[in-house]
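Note that one protein chain is taken out, while the other chains of the complex remain in position.
Here the chain labels run A, B, C and D in written order, and each chain numbers its own residues starting at 1.
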Amino acid sequence: MSFTAPQVDYAGLSPVITLTAGICVVLLAGLVSERRQRLVVSLLSLVTLAAAAGLCIWQWGERKDLVAGALRLDELGLAAALIAILAAAIVVPLSWREQAAERPGEEPRHGEFQALLLSSVLGMVLLAQAQNLVSFFVAIELLSVPLYVLCGSALERRESLESGLKYLIVGSLGSATLLYGLAFIYGGSGSTDFPGIRDGIGAGLADDPLVLIGIGLAATGLAFKISIAPFHQWTPDVYQGAPTPVTAFMAVATKVAAFCVFVRFFEVALGPAVDNWQPALAVLAAVSIAVGNIGALGQDSLKRLLGYSGIAQAGYMLVGLVAASELGVNALVFYLAAYALMNLTAFAVIVVRERETEFGDDIRAVQGLGADRPELAWPLTISMLALAGLPATAGFMGKLYLIEAAVDADYTWLAVAIAIGTMISLAYYLRVVAAVWMRAAAEPLGPEPAAGMPAMAGGSPEANPPGDPPGATLSAPPGTRCLAILIPAAALAAATIFFGVIPSPLVDWASNAGQALAAFIP
Amino acid sequence: MDVTWYLVLSALLFSIGAGGVLIRRSPLVILLCLELMLNAGNLALVAFARDRGDQDGQIFALIVMVVAACEVVVGLGLIVAMFRRRLPLNVDEMRNLRG
Amino acid sequence: MSATTYAWLVLGLPLAGCLVNALGWRSLPGRAAGWIGTGAIALAFLNSIAALVALLDKPASGRELTSSLWTYASAAGLDIKLGILVDPLSVFMILVVTGVSMLIHLYSISYLESDRGYARYFSYLNFFVFSMLLLVLAGNFVLLIVGWAFVGFASYALISFWYRRNTATKAGMKAFVINVIGDVGLVLAAFFIFRELGTFEYLPMFQSAPQQFSTNEGVVVAICLLILVGAFAKSAQLPLHTWLPDAMEGPTPVSALIHAATMVTAGVYLIARMHPLFLQAPTAADISAFLGLATLIFAATVALAVTDLKRIIAYSTISQIGYMVVGVSIGAYAAGLFHLMSHAFFKALLFMAAGSVIAAMAGTQNIDRMSGFRRALPFTSTLLIVGALSLAAFPGTAGFFSKDEILAFAAERGGFYWILAIGGYVGAFLTAIYAFRIVFRVVYREPCPEARKLEQGHLAHAEPQNPMTGEKEDTDVGFPGPEHQIAERARPMAIAMAVLGLGAIFGGYLQVPGVDHVLDTFLAPTFEDSPLHSGIHVSTGTAWAGLAAGAALSLLGIATSYYLYVVAPQTTERLRERAHAVYAFLIHKWYFDEVYDTLVYRPLIAIGRFADAVLERVVVQGIVAGAVGAVRGVGVVVRGAQSGFVRAYALLVVGGFAALGLYFLIVSS
Amino acid sequence: MVQVAFFAGAIGAIAGAVGVVALRNPFYSVLALVVHLVALAGLFLLLYAQFVAAAQVVVYAGAVMVLYVFVAAYVGAVEEPIWEPIPGQRLLAPLLAAALFVELSIAILGTGLSALDSEGPTVPLGFGSPAAIGTLLLERFLVVFEAASMLLLVAAVGAVVLAGRRVPSAGARGEAPGQAIGPAAPSAPEPGGSGVADEHAAGGVP
Partner (left out) sequence: MIQVILWLPLAAGLLCFVVPRRAVAISAILGSGLVLGLAIALVASFHTAEAGLQHTVSESWIPDLGVRYQLGVDGISLFLILLTALLWAGVTVFSSFRMPDRRRIYFFMLGLGETATLGAFLAQDLLLFVLFFDLMLMPFWFLIGAFGGENRIAATTKMIVYTLVGSLLMLVAAIATAILASDQVGQLSFSIADLRAHTLSTGSQQWIFLFFAAAFLIKMPAVVVHGWLPDAYRAAPLPVLALLAGVLSKVGAYGFLRVALPLYPQATVQYQELILLIGVASILYGSVMAFTQTNVRLIAGYSSIAQLGFITIGIFSLRPDGADGSVLQMVNHGLVVAPIFLIIALLWERSGSEDLARLGGLAMRAPVLAALFLIVTLATLAMPGSANFIGEFYILIGVFQAKIVYALVAVVGVALAAFYAIRLFQRTMHGRLAENADSREIALRDAAVLAPLVACIIALALYPGLILSRGQAAVQDKVAAVVSNSKPVAPNAPSVRAESGWTSYAPLGASPTRGDR
């Protein structure tokens, strides 16, 4: 059997290669360097991410198949990759004093932590570009497996382990379902390549039960990844339990990559069956909007609140997919970018407050922030208002875009659902803003934290040797040490406003992504 | 044997696996049930590959094995970590996060 | 200068006085505010005379002049100008208004001397005169409504002038609200007029009315009835009269000016002004006339029973306006206006005299407590008697001629209008009785302690108190003034009363049947389009017959009164006991207030409470609560499902897929 | 012959699967899974997937299952309680599993793909052989192959992160108090041990 080496386009693959190399280097650096590990490793990670991002931008505008059609290089994938890289880059500083990375009594694990983070990014980049069922599946696993680990990596906290295991179990269930669906689609269409599947289904199989059940299974698996109701239930629990930087990353990047492949898979490969899956997804979107928004009401844990909010936001974004039009894809990509900006900002603030107060991610942690820490209060406010979709923020523009796509696709009722969902969502987003600006700072819990209180209140292990009461570090001077978080948070918030007022650059960017699929979408 | 037989068998295995996930409480056994589901997928893939005379499905199945192994490793790692923390190895008792 | 220029000046001077007093309230010394106010009105009066002279210079056919300052509002087909109409009717009215007002201002200079709200008082009073003049001079319906509302407001402001008195503020509110009801009537009338005639200007309106409307057409009757709502509200005619007796809470000169002499006669003016419309709607005119008749008898009966001096006069006013309404409604325009004038004289006089008496009583208004001021207040007593004589239509007084002219016209018109004449005479009889009830109670009999003291030169003094409730006044703000002024001691009061007394006696000679008809002639250009005015002439014989009957009834009434209150004062007691029901009926003013309270006020409040308790809480907030509850309910389900059991989550995933798969299977078939 | 082999394999697979789900002791469940996997490998052979079958036996039943056995032995055989805390789960779970099976079967049986009702096309020699698979992996599925290797690396790192413990080198924080008192033998955790000590518990990589 003769072996012919496949044509490898190294330029097109360069982001992937960079990330892979970066992972190895970071891992090694983590092993080698002991002192100043945090600095070295973070620097390497950031360089890797920056290089990958730069290469993505360099490749912007290219549209071609890579390595025998396993991957597709186009703006949609690159856009998702860029967002994922951005999220990772923000999360790196967020993780600096995370217990998952710095365990008391042990050597720091920044190397492993960030290597896992980077491998998840690698998975996302691959996923966003995947154009083959096999690469699709392996990429989604490459994305998920590091996240399972990261979620459970704060071993001291029972919640972290719980969230890791829950994520693993439900996630594997989702993977298995997805796999089974992919198998059926492969069986039905006889191909593993997306264009091949498109041709196979296009040849009169759009109504075949085998293919359709496959679609249903695949949709279930993907919906699980982007936390669409009723496959959403892991989301709040895992978001709350996981270390906050991981949550931030998971909330943003996973969704981006999964949505990207969702779009590519459903609109390219399953395009011919659009009339069949469209209504089902529309209903899922509506259910998600309702469940997410209603579930978020009255949540005291900010991470949990954002988890539910993420479910609702996923519902909104699914509308862009349901529209099954270029406009819809544009809207979706735009919203993904906006969503990344808004959520990362919020999580950055939560991380800072987690370190500063003993309330963890409870809403009390941000009470009175407006008076005490305006530099934190403003980003959080902007992000909440943007998530709520108030005008002059990127969130509003995103919703506008989505509603336009929905109406254009004759899914006006879905547009109304978005509107109603937004209304409900105001109640909890504004509750956070109200806590920030309109309430006085919460009273500290007292010198001894209540028994059973998760030990996540303290600062870094250096400042907080075991045995000291956690309260001792509460008064650690805020500011300088959080600068690495504050500056990105401020920048993200500014971007949120900027793209709310002058959305055109982002709109153009998103519409490039939409045009990449133009050939496949009506 | 018709390929359909294999497929129905795979569906049955898949359902058994899914049912196992739903009723078993030991995380270890749940992982086993997930293996069952993945293997059911593998059977379907290989059967379809046979049906199509196309080896992509077999490649897919191989990759799935890798994936399954990875999930198992991570899952077992979590189980060990929980065991060390003396957390009960019963998913029903992991209920700190809810609401 | 033309008549219109004078008219503008007539309008402008009181306004200027009002503004000067309002803005300079802090810096005006002593009585300056009073003199400024009075001076402004005096100048206005002079200008009115000048306007009269200027108008008389013109030929009879050219005595309707219009003038406008600027376009008030003009858009979308409506064109409302700030314009006035100067014609004999309006000139007559401005003469009466400015003349009487001038005297009452003069009276007030002294009467309110010690009041802390002195400048405010004159500011209000000038504003009232301005409003009243605006009302009568207005050249279109909208401006009329503006003037109409302004006088209503001025009336409100002056009734609740002593705003520390709860009774006063309540009375003010009542007056205001009823007046606004009247305004609403006029506004609606204006809408109909605009829709039918396309204009608000008087002259085009009156010219096109006969062409546009057929007699008794529904629309025109509706217009006239709506106008009557306005007129009756302002003129305190049945059934909108209840505010006037309460309005006596205001200072006495205010009662004299607004609630006797001028404002309340605005309704009469309005009916006269709108006569071209009423001519097209005889039904409405008849309704008006009979309501007037009902009012005049009703009010006269109540005046027999009430004991508050000012309220007796107030009911008398209601009753007398009834005569005027009857007059202008049946076509006796000149007669009605004639009575308006003479009534202004004698009623203002009566109030002034009453004010003097009340001052002597240190604020007490109950006539049961007064007696024998004959010697203590000789001047006041004399003029009180003069006023009462004129009110009772004693032969030769102004009231004698003017009242009988109306009744004679009614008799002449014949048909069922005879009823009006007979009713009017019955009323005249009652009028004579209650008029002299005042006289005999206040002037004759043994002097009361206050009178006796006064004879010795000591003016009674008491802490100011609310005459209605007996509540002590909040003297912190000083009003009503702690010192009292009586005509005997205050020259301005005396002069004003004297002039009015002359008018009350001799005013009647303007118009004596068979002798002269000055008013008739003067007003003719305004009313010449009315067939009633030109068609019905009361013959001198009929007129004198009527006068004779009136004189007889008047004398009989005075005699009866003399018997009841002087000869056998205990008769009234006995009557009161024997006919208790009748007495109660009268003393409760025929239960009008109670009926309104039950029929209008309480239901409204109840509706409000109901709205607050049921609609607001249940429906409006219910919508909110319902939505929130629904969301919460779903929230309970959603969060309940989030049980923390990972297997339950898996179950939902599988279940979700099962549902999805079912859908896809269904689609596939 | 083929039928017999199929049914034998199928029965083995089903029995293994049922065993996994039904056996109360996790250790037995693991063994049942091994049976299942071997049976499946047989079925793969019937489907001309030699390499896959081999991998199944060697990698899966061999390596992965050993891991399972180790862990099962490590954590001990804890029997699950019978009491079902989630209302409805006991009823719904089998019901939904059955529904799943029915739906999938309908899809499989109802499909319009006529090829499924045959044994499949005649395949060329070498179909599913290591050579063929290897060629494919390095040609069409090169990226997948590389990604899978990354995945394995990640899993290894993850396992270390979760289950491993690295002692800091001397000087860094060597004298951290928790480390010294941590129990050395985690395989026999003392019941009721304090949580604080537990956090620093040492243990080897399974």
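Here, a contact is a pair of C-beta atoms (placed from the backbone, for glycine too) under 8 Å apart; a residue touches a chain by one contact, two chains touch by 3 or more.
This one's a predicted model, so the numbers in the text were calculated from it and none came from an experiment.
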Wait, the hidden chain, what does it touch out of the ones we have here? A, C
Just to verify: which one of C:A568, C:A611 or C:V637 makes contact with the chain not shown? C:A611
Using the touch definition up top, pick the residue from C:V515, C:A581 or C:V624 that touches the left-out chain. C:V624
Which of C:A32, C:L46, C:L95 or C:M173 contacts the chain that the document leaves out: C:M173
Absent-chain contact - pick from C:I181, C:A362, C:V426 or C:I495: C:I181
Which residue, A:L385, A:C482 or A:A495, contacts the hidden chain when the whole complex is considered? A:L385
On chain A, what residues meet the omitted chain? 330, 370-371, 385, 390-392, 396-397, 399-401, 403-404, 407-408, 412, 415-416, 418-420, 422-424, 426-427, 430-431, 433-434, 437-439, 503-504, 507-508, 511
Listed in rising order, the chain C residues that touch the chain left out are 22, 25, 70-78, 80, 120, 142, 145-146, 148-150, 153, 156, 160, 163-164, 166, 169, 172-173, 176-177, 180-181, 183-184, 187-188, 190-191, 194-198, 211-212, 214, 474, 476-477, 604-605, 607-609, 611-612, 615-616, 619-621, 623-624
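Going forward, only the chains that are shown with their structure count from here on.
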Separation of chain C from chain D, taking each centre as the mean of its C-alpha atoms, in whole Å: 100
If you average the Cα atoms of chain B and of chain D to get two centres, how far apart are those centres in Å? 6
Taking the mean of the CA coordinates per chain, how far is chain A from chain C in Å? 78
Touching at least two other chains at once: which residues of chain C meet that condition? 639, 642-648, 650-651, 654-655, 657, 661, 665, 668-669
Touching two or more other chains - residues of chain D: 85-86, 89, 92-93, 96-97, 100, 103-104, 106-108, 110, 116, 132, 140-141, 144, 148, 151, 154-155, 158, 161-162, 199
Complex contacts: residues of chain A adjacent to chain C: 165-166, 169-170, 173-174, 177, 207-209, 212-213, 215-217, 219-220, 224, 230-231, 233-234, 236-237, 276-277, 280, 284, 290-291, 294-295, 297-298, 424
Contact footprint of chain D on chain A as seen in their complex: 1, 3-6, 8, 16, 20, 23, 27, 34-35, 66-71, 104-107, 109, 112-113, 115-116, 119, 122-123, 126, 132, 134-135, 138-139, 141-142, 145-146, 148-149, 152-153, 155-156, 164, 184, 187-188, 204-205, 208-214, 466-467
Flag every residue of chain B that touches chain D in the complex, lowest number first. 1-9, 11-20, 22-26, 28-29, 31-33, 35-36, 39, 42-43, 46-47, 49-53, 55-56, 58-59, 61-63, 65-74, 76-81, 83-86, 89-90, 92
